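Excluded from the complex is one protein chain; the other protein chains are retained at their positions.
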Amino acid sequence: MSQEVAHDDSHHNLMVKNKKLLMWLFLGSDCMFFGTLISTHLIYRKLYPEEFDPTLLFSLELTSFSTFILLMSSFLMALSVSAMHKGEIKSFRRNVIGVIFFGLIFLGCQVYEFAHFVHEGLTLSTGTFGSTFYLMTGTHGVHVAIGVFWLISMLFYSKGGNMEAHKNAVDVETAGLYWHFVDIVWIVIFTVVYLIEFIA
Amino acid sequence: MTTDTTIISNPKQNTDISELKPELSDIGLVRPDHSKNVFIDWLTTVDHKKIGLMYGTLALFFLLVGGLEALVIRTQLAVPENDLISAQRYNQLFTMHGTTMIFLAIMPLNAAFFNFLVPLQIGARDVAFPRINAFSLWAFVAGALVVNFGWILQALEAFGLFSASGPTAGMNDFVPAMGWFGYAPITGKEFTGAGTDFWIMGLQILGVASISASFNFIVTIINMRAPGVKMMRLPVFTWMTLIVSLLIIFAFPAITIALAQLMFDRVFGTNFFSVAGGGQPILWQHLFWIFGHPEVYILVLPAMGIVSEVLPTFARKPLFGYAIVVFSGAVIGFLGFAVWSHHMFTTGLGKIATAAFSLLTMAIAVPTGVKIFNWVGTLWGGKIRFHAPMIFALGFVWMFMMGGFSGIMHSSAPADAQQQDSYFVIAHFHYVAIGGILLAIVSGIYYWLPKMIGRMWQGKLNIWVGILTVVGLNITFFPMHFLGLLGMPRRTHTYLSGFGWETYNLVCTIGSYILAFGVLLLLVDIIRCFRSKIPAGNDPWDARTLEWATSSPPKVYNFAQTPIVNARDAFWADKYGPLDRKMGMVDESHGIHMPSQSWMPLIASFGFIPLGLGMSLMQAGVPYAGYTAILGLVILVLGIALWAIEGPGGYHLHPNKQSH
Amino acid sequence: MKKLKALRIWLMSILGLIPLIFISGCNLNTRMSTFVTKGPVAETQLDLFMLTVWVTGFIFLAVGGVYVYVVIRFRDKKGDENIIPTQGHGNPLIELSLIGISILLLVIIAVPTLQGIWYTHDVPDDESSLLGSWYSHGDISDAAKEEPFIIRAIGYRWWWEFEYPQLGITTANEFVIPAGRPIHIELRSVDVIHSFWLPKIAGKVDLIPGRANSMWIQAGDSKEAWIEKNNFSGSDSETQLAYLKYLEDEIYDYYYGQCAEYCGDSHARMLFRAHVVSDDRFYSWIDRMKTGHTKAPDDMNWDNWYQAYDQSPETLTGDINEGLKLFMGRAKCATCHVVKGNPRAVGVAGPNLTYLAERHSIAAGWLNHRNEDNTVDKKAQLANFIQWIKHTDDVKPGNLMWKAKGGGIGELQPLLNDEEIRKISLYLQSLQ
Partner (left out) sequence: MSYSQSNIDANHLKEENDRYYAFVNLALILAAVTGIELVLVYLPFPRTIIFTILISLSLFKFIGVVAWFMHLIYDKLILTMAFGTGMVIAFGTYTALLFLLGGDAVAPPEIPGR
């Protein structure tokens, strides 16, 4: 194992782990992905303000709840990264289970929301609103699902004492960054897609 | 450390590696390392040099394909009202010509140089993530296959063996025919058939390849530099690689999402760009060019990097104004994000927006001019040696400048109203593409191929390549300026006589054959170089940068001992500089750690093929295509999962002692 | 002799450029040349273009000159092999001044560019641009008087419709405009993106579905502008005469245009024409387009003709009548085409055919029958009609007249025979 470290860290000019830098670059790039999606939605809202009235459909309570859930999952994620750095594998596992659990609740809410909306007649091909809304929130949902999947596999991997702070802290941290990013994207979506529709 | 002290002179080195025992990966499979089978070795390689060579070979192949398509286009246009090929075939040809040249020829040619050179120039053993690098290569292959797959169906269709049913029934265009920027709504399923789907899926896959490769290069350049290789000591080519990689990761997402939206429009009936449901086709144009304009700088900055290496070497002077050249490269890159609408001057942007984009576009001339001036400054006071790489580099400066000037003519929006979508645009970007990028790439090939394969060029064929390409490109594309200004629109499969276009077109066509002959001779010369008996030696050109310090071709581990760099033109300083500027060596007595080879990148990326083909064939009504797509997704996910589980592995080499 | 290598290449390249200069000496006064401008918009655009040419040409000579000088002056001479030149790294002062000069040169382009953007954007904002200020023929609505003259260009795959909403007429592929009058063009598309390009009169603007684009054109200078430009002074009548002569000599003409945005298979064959005429001829054209073909063949009243057509078609004899019968009946032409006057030819899927025989081309400008003196070559016209109806799909691959989901003439059972086609064509020729 020591040889892997030797390779991975042989001479990092900036002492930032490769994986971590990679993840941050990916997140920078992901800003453009979500930027495109969100701006497409906003543009069509601006062009056709009358096309669809989302306030009739959206439930702010539900969305606020899932926003809250996601924020708290982020908190737990921060704790588990911290735990990993301290080498407290047990605490790490506890927190990650929390994150996964919250992530699943969020996904559940989204599935419920989608099902409800479709039932109420908002489908992918309902004007531009349906298209942009579902693709945007759906892409976000897929990000959450991938995150959950990632954390679950990490949880399993950590079971047999496979994880060691000096070796795997960076892996956990990378997953954590990803998870937080998904959270901040939702912070933006919550405001510009949901909240501002409700301003009186 | 000077030229001949690369320490690696153990002739038994290669055999040593292959005598290493195969190891087991974390999932218990035998790693494909040190395979005696050449094919397995290349398919599973994670060596950036081999990956670079494969990129280069494939890209040259696609350059031929794209060039052949161009020749058919030119032949069709040689005389008015020609009916050599049908309108549909012509439209497919220019679409595929543009797509092939940009995504399958020039970008991978650049990638070939990135791969081969960047780790060498920064004194690294490999890129930061060798397996991701392999994945990028094979994803590129998968994407190229998907984009071009339609030709097979089109051939079948021509013989009456296949026709579309299902969602695109009745539309038998299996090769895309909507232009390389695929303006909505002609990409909608009311107007075009499965060709568009192949194009969407293919570009999507190519995008994944480019983005993942770029992450890799950025991390490599930031993190893997040898001691002493400060950022401001990086060779300019490496700098340009860094900037281009950043451009890629920030520009490609726009087209990735746009393509996804388009795909949803076609497959799931959404309304992003379909007018009936309220979609605005103009949005596609914005999203495309938000990607598309940075893309043209993605194409040209590596070329500028190449030239910035070649000119100093053959003028025997350092690059004039290194810092400012680097800085202007960055400015070009980031200004490139602020000018996209200059491709849309005729779409009714409104006065303010038109004015803003017009001025911002002009602003790009300043940093570009800085580069030109600094190249001239580099030559000034030098001792210019006219070897083959230099000839093409000098040609680049001249021809690129001409292409840049027609760019400035475009940037004046009212003038552009007469030029947009005419042959004037074609002239503009072929000057920058061929006079610029291609000449620079040829220069790069002449410069670095000896390093890559360890053999030296022979004969004087390069003179003819130079004459024929430069003369050919001018004869082909110079008259196109006039064609455009005399009113000939682009993308027209034929034209009436009597508009004063006949002579020009004929001249263009003749020129294109001259140019093609030049390219053909280049290939001949390359083959001759491969068969050459003259060893290149480590440093055939008396060059300046680190890659020339190691052997030609470099060993798997690049440098037997990681160099410690003390100057900008590290190798030059080592050869001619004062003592305190010479290179040192890192003590690596514990041996060199090499990454293990792996099947997983190959497997994962080949999942893209059934995925891409399945999604597209579904649109053409082929049964079970949907399942094929799902299968592809499964392969992809499985490949990545196994990749994660198998672990990076690795083994140690002791170049100057015995391997363990 | 390494140095000679490069020099030889450059020499060859320059030799290669000579034939190009030859060609460029060629005639620039061609049908769609942007060098020969016939209106203020194109003129502004050309002026700007020439400005960019001069500025970049100057830079080209300056930078290119230095470049060539440097390459020759600093070439490696024999015996220099081991001399290592001074390793200079740059000179901030030179850099900054060159940047400064570049910016200065760009400003020279930028300022007129901004003026040009504002000027070419829409009809000048003045009294004389309003329709009411010059239109003196028949009634127009009060609203129209306060607007510029509007033509709505509508793009179809692969032909053009031109509507004159204020005057209530519609034509296709060839439209008529008065000289010296500013015109606001509304650009609409029904399917994909097209682009309206009339090089001698104005650069292009796209027709984008779902989007309300517009542009303005004007053929020839207005009288005031002409006087100012030529510094003309003389009595009113002299001025009028001289101005008319200018219009007569330089402006009244038949202009060629083309769709400039790729729009599918027959994009190359989506041309159009603008006929620039005097006010009087414009007015009379409007009159005729408004009334259309009041009479059926044989000078019959339409009501009578239809009565005969419905009850005793055999009484309608002669090629033209036979052609019209086919047009109305089996050939289904009337289901897609309007012939103004004919109460039953009201289909709107295809171009309006009113006074078709007076146009100088058909098939959106692809098949031409114009003599140089602006008359119609009748023989060529007949041949073109026949070719169009018979080989619609070859003339324009994929077009909607041939195949239109069961409505096209290519889907007729049985297809029209040669004799029938000739008769229809003769009928079409009677539309004048």
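Chains: A, B and C, in written order; residue numbering restarts at 1 for each.
Everything below uses one rule, namely that a contact is a pair of C-beta atoms (placed from the backbone, for glycine too) under 8 Å apart; a residue touches a chain by one contact, two chains touch by 3 or more.
Fair warning: this is a prediction, and the values are worked out from it, not measured in the lab.
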Shown chains in contact with the undisplayed one are A, B, C
By the document's definition of touch, the residue of A:S74, A:Q110, A:T126 or A:S158 touching the omitted chain is A:S74
Given C:G90, C:G210, C:G323 or C:P397, the residue that touches the chain left out of view is C:G210
Note that chain C touches the chain not displayed via residues 152, 154, 161, 163, 188-190, 209-213, 348
On chain A, the omitted chain is touched by residues 5-6, 9, 14-16, 20-21, 24-25, 27-32, 34-36, 38-39, 42-43, 46-48, 60-61, 64, 67-68, 71-72, 74-75, 77-79, 82, 85-87, 165-166, 173, 176-177, 180-181, 183-184, 187-188, 190-192, 195-196, 198-200
Had the left-out chain been drawn, it would touch chain B at residues 218, 222, 246, 249-250, 254, 280, 282-283, 286, 290, 334, 337-338, 341, 348-350, 353
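Here is the rule we use: only the chains that are shown with their structure count from here on.
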Taking each chain's centre as the mean of its CA atoms, chain A sits from chain C at a distance in Å of 53
Separation of the C-alpha centres, chain B versus chain C, in whole Å, is 39
Note: chain B sits from chain A at a C-alpha centroid distance in Å of 33
The answer for chain C against chain B in the complex is residues 2-3, 5-6, 8-9, 12-13, 15-17, 19-20, 23-24, 26-28, 30-35, 42, 44-46, 48-49, 51-53, 55-56, 59-60, 63-64, 66-67, 70-71, 74-76, 80, 83-92, 94-95, 98-99, 102-103, 106, 109-110, 113-114, 116-121, 187, 191-193, 195, 197, 199, 202-206, 208-211, 213-215, 256, 258-268, 366, 368, 397-398
Residue set of chain B touching chain A in the complex reads 125, 128-129, 211, 215-216, 218-219, 222-227, 229, 249-254, 256-258, 260-261, 264-265, 268-272, 277-280, 283, 287, 562, 586, 590, 593, 595, 644, 647-648, 650, 652
Counting only contacts in the complex, chain B reaches chain C at residues 86-88, 91, 177-179, 183, 185-186, 190-191, 275, 278-282, 315-318, 320-324, 346-348, 351, 354-355, 358-359, 362-363, 365-366, 369-370, 372-374, 376-377, 379-387, 390-391, 394-395, 397-398, 401-402, 405, 408-409, 411-422, 463, 466-467, 470-471, 474-475, 478-479, 482, 485-496, 498-501, 503-504, 507, 576
